[in-house]
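Removed: one protein chain of the complex. Kept in place: all other protein chains.
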Amino acid sequence: MNFDYSDKSQKLIDRLQAFMDEHIYPVEQEYIDAVHNNADRWTTPPMIEALKQKAKDAGLWNLFLPEEYLPYGAGLSNLEYAPLCELMGRVMWSSEVFNCSAPDTGNMEVLARYGSEEDKKKWLVPLLEGKIRSAFAMTEPAVASSDATNIETSIVRDGDEYVINGLKWYTSGAMNSNCKIMVVMGKTDPSAARHAQQSQILVPLDTKGVTVIRPMAAMGHYDEPVGHAEVSFDNVRVPAANLLVGEGEGFAIAQGRLGPGRIHHCMRLIGCAQRALDLACERVDSRVAFGQPLSKQQSIRERIAQMHCDIEQARLLTLKAADNMDRYGNKVSRNIIAAIKIVAPRMACNVIDQAIQMHGAAGTSQDFILSATYAYARTIRLADGPDEVHMMQLGRNLIKDKNA
Amino acid sequence: MNFDYSDKSQKLIDRLQAFMDEHIYPVEQEYIDAVHNNADRWTTPPMIEALKQKAKDAGLWNLFLPEEYLPYGAGLSNLEYAPLCELMGRVMWSSEVFNCSAPDTGNMEVLARYGSEEDKKKWLVPLLEGKIRSAFAMTEPAVASSDATNIETSIVRDGDEYVINGLKWYTSGAMNSNCKIMVVMGKTDPSAARHAQQSQILVPLDTKGVTVIRPMAAMGHYDEPVGHAEVSFDNVRVPAANLLVGEGEGFAIAQGRLGPGRIHHCMRLIGCAQRALDLACERVDSRVAFGQPLSKQQSIRERIAQMHCDIEQARLLTLKAADNMDRYGNKVSRNIIAAIKIVAPRMACNVIDQAIQMHGAAGTSQDFILSATYAYARTIRLADGPDEVHMMQLGRNLIKDKNA
Amino acid sequence: MNFDYSDKSQKLIDRLQAFMDEHIYPVEQEYIDAVHNNADRWTTPPMIEALKQKAKDAGLWNLFLPEEYLPYGAGLSNLEYAPLCELMGRVMWSSEVFNCSAPDTGNMEVLARYGSEEDKKKWLVPLLEGKIRSAFAMTEPAVASSDATNIETSIVRDGDEYVINGLKWYTSGAMNSNCKIMVVMGKTDPSAARHAQQSQILVPLDTKGVTVIRPMAAMGHYDEPVGHAEVSFDNVRVPAANLLVGEGEGFAIAQGRLGPGRIHHCMRLIGCAQRALDLACERVDSRVAFGQPLSKQQSIRERIAQMHCDIEQARLLTLKAADNMDRYGNKVSRNIIAAIKIVAPRMACNVIDQAIQMHGAAGTSQDFILSATYAYARTIRLADGPDEVHMMQLGRNLIKDKNA
Partner (left out) sequence: MNFDYSDKSQKLIDRLQAFMDEHIYPVEQEYIDAVHNNADRWTTPPMIEALKQKAKDAGLWNLFLPEEYLPYGAGLSNLEYAPLCELMGRVMWSSEVFNCSAPDTGNMEVLARYGSEEDKKKWLVPLLEGKIRSAFAMTEPAVASSDATNIETSIVRDGDEYVINGLKWYTSGAMNSNCKIMVVMGKTDPSAARHAQQSQILVPLDTKGVTVIRPMAAMGHYDEPVGHAEVSFDNVRVPAANLLVGEGEGFAIAQGRLGPGRIHHCMRLIGCAQRALDLACERVDSRVAFGQPLSKQQSIRERIAQMHCDIEQARLLTLKAADNMDRYGNKVSRNIIAAIKIVAPRMACNVIDQAIQMHGAAGTSQDFILSATYAYARTIRLADGPDEVHMMQLGRNLIKDKNA
């Protein structure tokens, strides 16, 4: 047991930190202003392209893809990637600079693992090169999607094609003008066994019958220029080869992508929370009320201490989960993946909320990142399985194991 | 001691409820859509005017103004007004229909109490008639406004005029195209005793030197068409008669308005929370996950029960505060006013947050009012004195009283 | 709606407060020492008898019994009794001085309502006169008694007698040397409908086959000299007339007693919590750490304020519940009775726990009442239905009502 980062990790951390210090933090406000003043809400501000090139040049590119997908990606383990992902999380939009944004990361992993050579050439390579973006269409407005077996979008074989009908929302990424491809989850066989009804299929955004209806808000934020779309599928036809792996494999593919996806969200959320604490530490030292800086108040000190304790504990749990995933695989690690998914979003919500309170009205404003990161943390309590579903599964497993 | 509403109250509750059922709930979504699709974000959708006329006709107008201000207002006590204000709070924008919106209510009360006959004619009457709107400029970005003595805007006498310089933000109401008048808090004498430095002065929006810079977000929401503005005052000159009461009276006037203002916010928040619970009760009964409606889950029932308990307790505390204010005055009631201001916003945040979780992604969307009411509740933890200031004062008073 | 106590209530409050100030608080420590040094843990210290006589003389006797049981009791409504019960709760053992102790109160109410003339003469009159004490045997160690239908003790008719077999624990009162009679809950017909299986029966302590096995601890406390007993029933025979009302009525009788019983506990717990706050206010003002009294620390003030808010809210909810019970009956008031049973014990636990923390090690000691009242509050989260059962029922009812 050892709580230091490996030399390899530490060097990457140092390089990424240096890049953030040199290229990201100085333009943080510039980027926010660019988004606010964007002529087209859904087009990524041009400054990102220059930063992406710099990140590629610095060898800080596609850091999320593990060794098994070499030559794609940086070949880092989950444990090695974790502190990097946390650093990026401190400035939410910076993930894209390093081509480590959700949902592209999960889509690239799915394509690398299950895509045909054709798929890889057409979609994976441009994604890995940062030339296009992608979306993942899973959640539906009409059913409780917390139970993934409720999903109703139909995927029906018709000759050499599949025909897709359904309505999705919170399809993250699909608003962006550069989004070209979607992975869509639906049912190929509603009469099959509960977890064998679903399939996943590739649907180009420009396919006939696909309509991006509107952007969905997440706690008041629209997350421009990426966004979360409501998308309808009306007799959308794609080649049969677009179906990933095979009919009935959709649930298994989802499980495969959600393990890493969940832990990536948790790593980012640790970063969000740490940044909120850093901002709070600065704020309370610079504001004076009732005759002394806020930082001299016992209640402020207690809260700062508690925020730190909560972040550090969640960070350790996330790192242990990453380590377990690396060594024992995602299936064996399902309890600890559930645990971090339960812990990290609520921890981040609480820590950021405290930081907002310490900032006063400013904390709720567009001038600080706190409100947007709160919204992100809050939605992750629902995305990729709501807290309650993870708690149900973890609790059931623990009780079962103890009484085995 | 008696926990039933008086007959007079109950009749008004019934009439207001009937009005809400007939005129407000049926167009709730229509109004939201009107705001979303508004050509000018800051112009109130026309449908409001028709509703206002209906409310006037129904005698449900200016319900907030207590008896002492007759012939203005409905002459209701705080206790009589409380359940009505709660009912309006269930549909946040409906307050305006009954001319009971903040910050107009506070401004009308100040004008009725302290305004000259000239002021009343020029500003109070149009406000009471719902023809114009108003703003209250207090919070400043540069200082910890939680300590009101920090406020830096200067109000300097120059012959027959006062000259105002400063920068305000979160000036609620000032974005609206119909906002004509502001009450501005500033310092006339920075060398006076701590609570005698401040004055309040009337500043028409169209005065030279007044610039509405931008709308401020509150947790991602801009609260169109009312909004919260950043406003600069550059050598703004107004007649000396615009100063309310006299130099050095600003803090006392603020105290006078904040008592009712705080309790009105709390009443509305009870309404927000009750509505969130109502929506949650409907949602959990209509959604099925893992083989049964969510409403059958023990954890859902426990949370629904807890939400109800928290709302009902805060409601009773608010009603008792209203009763105390009616009978003993705002000064004697300062502890219980502090208590509700501490309790209600956090209660509402917690209850609404639970309701959001029960709604899944929909709860965070623009299709339900939950996210916007959460943002309102969250900001009230900071507005009119942050939680911590009220706790400081209440705690200090309680300890002092016990050890007297 | 009116939040002042009635004149009748206020006069009783004043009289009881005066009695407490004159006769109870001055001997509070003396009583505690008497219990600690008691030769027989389970014999009530003699000083209580003198105090009981004083209370009788002062007309402060059997205050709990409502009007319907006149000439027994003081004829107070629940709402009138509530503040008195709270005052007694501030010194837990003082309830006995006014003959208002659980479980005697519930037993007296059951006897007054359902007892035969014979029962009343033999048991009710001595109880009302404070000459004997009683116990209520419900909870069983072998089953989850949170679901009262689980109870297994058998009550079998055999000629003119009933034969009782079973094992009870946490039979409050049964350790006391003056305890003469038990009300026992058991099953007369395990094959009947779910809520018609149970019956209640009177069992004198000295009946053959009754064995008081041992005292049960409640969070480390044994609550001498009253105690909570484990009691076995081995072929215990009592006359058939001892069965209350009739076979199958046990559940209904329990429901009848538990409404008032629960609210009495809640009233006492408000008193416990208020006393803890009072002690905390005194303590923090008298202790100096790091250069200033604890009372000057912002965190202490915030906690004191929060404790007050929590107590006051629970108090109002309890009073409203009492009022509803008086006016609409226990059945119609079941939701609000559930609500206070959910709220008050946890509120008291939290408030007392905060007070303990402010007292340092002393707070955990036998020198302050805090640890014992914490234990009481903690056990009431389980007694008379655990939190979870009340939440289940309240949540279910609310959802049902909303979707009706």
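The chains carry the letters A, B and C, assigned in the order they are written, with residues numbered from 1 in each.
The rule we apply is simple: a residue touches a chain if its C-beta (ideal position, glycine included) is under 8 Å from a C-beta of that chain, and two chains touch if they have at least 3 such contacts.
Just so we're clear, the structure is a prediction, and the values are computed from it rather than from any experiment.
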| item | value |
| --- | --- |
| Touched by the hidden chain, restricted to displayed chains | A, B, C |
| Full-complex contact with the absent chain, from A:70, A:316 or A:332 | A:316 |
| For subunit A, residues in touch with the removed chain | 1-6, 9, 79, 277-278, 281-282, 284-285, 295, 298, 300-306, 308-309, 312-314, 316-317, 319-320, 323-324, 336, 338-339, 342-343, 388, 390-392, 394-396, 398-399, 402-403 |
| Positions on subunit C where the hidden chain makes contact | 139, 141, 143-147, 150, 169-170, 216-221, 287-290, 294, 299, 356-357, 360-366, 371-372, 374-375, 378-379, 381-383, 386-388, 392 |
| On subunit B, residues whose C-beta touches the chain left out of the figure | 297-300, 302 |
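Rule of thumb we're sticking to: only the chains that are shown with their structure count from here on.
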| item | value |
| --- | --- |
| Intercentroid distance (Cα basis), subunit C paired with subunit A, Å | 52 |
| Multi-chain contact residues (two or more partners), subunit B | 388, 392 |
